[in-house]
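After the structure tokens below, expect a handful of questions from me.
The other protein chains are all here in position, but one chain of the complex has been omitted.
Up next is subunit A:
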């Protein structure tokens, strides 16, 4: 494999990890808001219990992704930085408000309602902003004035594909988080919350798939290159759909204890669904970072530096594996944490 292809594969892997972790994080914030006030309080508790220890780690993965883009593809920073300045800056501004308010929520009891609303709404707006980067890369929204790239806000904001991408992002976020929290609730043996999140998974699943397919139909005319690539790669996308169908079907399996749904297997299947879809989409996006101005080969750093960075990644994640295992045991397995009052 060529070094730049390896680099972009790692980048898409990191994007996959962040899109899952981010969906869980933002989704949990949203569900926490929805159920915070109501009778079905345990659903909110489950969401918050997951969110408290994990948001920092999720946030680090966002930083890893950004730093990886910049360090693997330094020649892309000028174009990316100029074009994405406003959406990304607004995203991190809101992320800051969300992060701080979420933590403050635990320390200033009286203001819980305001703080919960903030973390719930930003849980929708931030993913919407982040996912709006995707259509920008497809082509047609960037022009050059005196050699300097500018994002065509008017074009972008009036194009239906932006809104379909946002809908796609939000439905995916809510589906993934509902599925995961369902499994998390099961681990905590909180069947009330389990039923709530299963119910949401049932309607969000088909909707997210339908929106994903419709979104491709709204791609701008400049994006015919990627649509062709997607059509050529139909096997991978079909495989992704298959994983979805299996995962979805598993939600209906009735178990001996009377509860419906093989939660853990279903979650794994949905994870596979998105992994396959992201890699397939990533390979259809090749060779461009931003069509038609920037290819991965244009942006790539020198291979020697890249291989040294790879060693850093290997050593870094190697050191962290025991920490991740400990983390998993304490917050995703330990009944004393999951079932506390």
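Basically, contacts are C-beta pairs under 8 Å (C-beta built on N, C-alpha and C of every residue); 3 or more make two chains touch, one makes a residue touch a chain; residues count from 1.
The definition used in the following text is that contacts and distances are computed from a predicted model.
Only one chain is not pictured, and the protein name UniProt records for it, out of "ABC transporter", "Tryptophan synthase beta chain", "Cytochrome d ubiquinol oxidase subunit I" or "Diguanylate cyclase", is "Cytochrome d ubiquinol oxidase subunit I". In the complete assembly, the contact with the undisplayed chain comes from A:86, out of A:86, A:143, A:157 or A:213.
When the omitted chain is restored, the residue from A:8, A:102, A:250 or A:296 that touches it is A:102. Residues touching the missing chain, restricted to subunit A, are 52-54, 56-57, 59-60, 62-64, 66-68, 70-75, 77-78, 80-82, 84-86, 88-89, 92-93, 95-97, 99-100, 102-104, 107-110, 148, 150, 301-302, 304-305, 308-309, 312-313, 316-317, 319-320, 323-324, 326-327, 330-331, 334, 336-337 (touch as defined at the top).
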